[in-house]
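Worksheet for the structure shown next.
For this depiction, one protein chain was excluded, whereas all remaining protein chains were kept in their positions.
For reference, chains read A, B and C in written order, and residue numbers begin at 1 within each chain.
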Amino acid sequence: MDRLHYFVILTTFVMSTAVGLTAIFFFILYRRRSETQTTPHIEPAPLLEAAFVIIPLAFFLLWWVMGYRTAIGLATPPADAMDIYVQGKKWMWKFAYPGGPNSVNVLRVPSGRPVRLLMTSRDVIHSFYVPEFRVKQDVLPGRYSQVWFQAVEPGRFQILCAEYCGAGHSIMRGEVIVLKAEEYEDWVSAQHRGLATKQDGPPTALDFAPPLGNLVDQGRRLAQEQGCVKCHSVDGSQHIGPTWLDLYGRRERLSDGRIVNVDEGYITESMMDPFAKIVDGFKPVMPSFANKLAGPEVAAIVEYIKSLQSDAVRTGPSEGPAYAPVRGR
Amino acid sequence: MAENGEHHSALPYFLVWVALLILTVTTYVTGRMHLGTWALPLAMIIAVTKSLLVILFFMHLWEQKGANRIVIATSFVFVALIISLTVADVATRFPLSTPAGAPFGTDIPAELEETAPEYQPPAGKIGEPPRGVPQPK
Amino acid sequence: MSEAAALPPGEHPARGADPHLAHHFSSLERQVDASRLGMWLFLCTEVLLFAGLFTGYAVYRYSFPIAFAASARTSEIWAGTLNTVVLITSSLTVALAIHFVRTGRQRAAVVCLLITLAFALTFLGIKAIEYTAHFHEHQLPGRYYRFEGVRLPGASMYWALYFLMTGLHGLHVLIGMSVLGVIAWRTSRGYYTPHYYVGIELAGLYWHLVDLIWIFLFPLLYLI
Partner (left out) sequence: MRQSEEDREKLGAPPAHDSYLTDGTTVMSWLNTRDHKRVGVMFLAAVVFFLFLGGVFALAIRMKLLYPGPFLFDALTYNRLFTLHGVTMIFLFMIPAIPSAFGNFVLPLMIGARDVAFPRLNLASFYVYLAGAVLAIWAMVHGGADTGWTFYTPYSTTTPTMLFPLLLGVFVLGFSSIMTGINFIVTVHTLRAPGVGWMRLPLFVWSIYATSIIQVLATPVLGLTVLLVALERVLQFGIFDPARGGDPVLFQHFFWFYSHPAVYIMVLPGMAVISECVATFSRKNPFGYKAIAFSSLGIAFVGFFTWGHHLFVAGQSVFDNGVFGVLSMFVGIFTAVKVFNWVGTMYRGAISFKTPFAYICGFLFFLVFGGMTGVALATVALDVHWHDTYFVVAHFHFIMVGAVIMAFLAALHYWFPKMFGRTYHEGWGLVAASLIILGFNATFIPQFLLGNNGMPRRYYQYPEHFQALNVASTAGATLLGFGFVIIFIYLLIALRWGPRCEQNPWRSKGFEWLTESPPPTHNFDRIPHITQDPHDYRTHAPSGVYADV
């Protein structure tokens, strides 16, 4: 793929420069010498016109053959690929390992082993993009798409969302952490024992803590730690703030008469900027949690709120959908 | 108005009309017979025949200039183009793209159950970052 | 195109006294050719407008073959068939109207146009009965679909396409009716002569296109 990359870029440069130079050369050679100059009538030889067609066509078809062969490779995961399920939603990435833990925004993979990601979206189209791996695939709602890669060396690589998905599009970022195979096994077993510790060195802006267990549990713990439940009940009784039971999906009337649908965006906004939309009948007393909560923590609380449904359909960790194994072998 | 003088009787219009009615009955009858695979092609053949009758005789394309013929032919070519290439996409997608159990799920047609083409990963290192990208620490 | 015929016969205000001839055309024949070509191009855009819907139909029919077949079976086939006959016959009357204008029988042409309008109204009436039935059965697009007869995934998509296609077609029937109405009035005022009748011809072309599209909609939506 890199060879193709450089081949294509090189031909592009050579061509543009050649055309530019020829134009300049002609300009110098055939300057207008008098205002009444006449010029001969020149018709190109048919052979020349044919060359104008055939030479670029040959190059372009060569590009296509090389490019398409590589592309088929990019679209065809090997049979022994390890499957990880990915769910994109505004504006985070959720990863689920078969029979293993879930994580938000941090994908851990072993090096030297092909990994297939099976991806779907909960809301709008996102696109899973890791520039360093040269992989990109749109993540569609209502459908599954796949992408595969094989990391060669341990390291950390940024995941970006490449399909425009709204206000948080540019901060819908995550990270692939490529571990050595044995470290990866250790991490998985630690996850299973629930004993994971931070293994990623000093925290950086990108260093989102991998959640323990599932998001809902984590959200429940956070809601207690942060004091949310002092004002918001989870059993339906009204307190200082609106109850969280059945909050998600509810239509709330605001103090200024507007109606909002309570969705992830609204919940997040209420945490970050509580005075933006005050529910009718409540006082604007909630403190802002901007800069107090990291992205995944917000996500965890949102997930927790979403799990609080009286018919309890949304509890439990996200499970990867049932897939057939990779076909063809 | 070149065709002014030599204009003929109205009989051809009635003939075309009768033909259209016969074709309508045919497509109705064959449509009720549940012919399976052949229902769609047959219905489309009849519809195309009918539309040709309308275009050529009712719309007088038979006696008009070449440019007009090209125009209508082109539009049909492009209809075929958008339909065929779009359906080709849906028909040849990654087989798992709508898995069983999706709320609207469909069964994967048997002919798509074929094996993926044999492929060896490219020789180059995949994980290597492109030049110019700062390496994350 | 004959170049010789296009030679302008001198200063333009002096060219003949034909009130129909615009200043920038060299002859009436060429002007009529221009109008016809313009109309055909417009019909071409209409065809491509519907092409999008036909593509949507093809894609979803491919995805949900059983739901589409089942839904088509619950549509009002009698109405579709009757409407096909109605439209084909109205196409005939329009063609006859043009024929009569060409041969100088204005009155017969007006009668034909009025019959066409009556057929168009019949078409819309039948369509209205059909729509009412579908509304009662909740055979409706998207989230409004609550039809008990067919509970397959994709059935709502059939009805979405059904209403889009027939709705857009119905809109064209309405536009065609108003155009034909104006044309009928103009014909009755003797506006079109065997010498110059391009207006009624173009209106006829539009009406035939409406028929043409229905010829495809009928088998797709009702029969298979």
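The definition used in the following text is that a residue touches a chain if its C-beta (ideal position, glycine included) is under 8 Å from a C-beta of that chain, and two chains touch if they have at least 3 such contacts.
This one's a predicted model, so the numbers in the text were calculated from it and none came from an experiment.
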Contact set of the excluded chain (shown chains only): A, B, C
Touching residues on subunit B - with respect to the absent chain: 67, 74-75, 78, 81-82, 85-86, 88-94, 97, 103-104, 130, 132-134
Residue numbers in subunit A that touch the chain omitted from display: 1, 4-5, 8-9, 11-12, 15-16, 19-20, 22-24, 26-27, 30-33, 35-44, 49, 52-53, 56-57, 60-61, 63-64, 66-75, 123-125, 127, 129, 131-132, 134-138, 140-143, 145, 158, 160-171, 173
Contacts of subunit C with the absent chain, listed as residue ranges: 1, 3-4, 6-8, 10-12, 22-26, 30-31, 33-34, 37-38, 41-42, 44-46, 48-53, 55-56, 59-60, 63-64, 141-144, 153-154, 156-157, 160-161, 163-164
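What we mean here is this: only the chains that are shown with their structure count from here on.
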Rounded Å distance, subunit A centre to subunit C centre (Cα mean): 47
Of all residues in subunit B, those that touch subunit C in their complex: 1-2, 4, 7, 10, 13-14, 16-17, 20-21, 24, 27-28, 31-32, 39-40, 43-44, 46-47, 50-51, 54-55, 57-60, 64-65, 67-68, 71-72, 74-76, 78-79, 82-83, 86-87, 90-91, 98, 103-106
Residues on subunit C engaged by subunit B in the complex (per definition of touch): 28-29, 32-33, 36-37, 40-41, 43-44, 47-48, 51-52, 54-55, 58-59, 62-64, 77, 81, 84-85, 88-89, 91-92, 94-96, 99, 102-103, 153-154, 194-196, 201, 204-205, 208, 211-212, 215-216, 218-220, 222-224
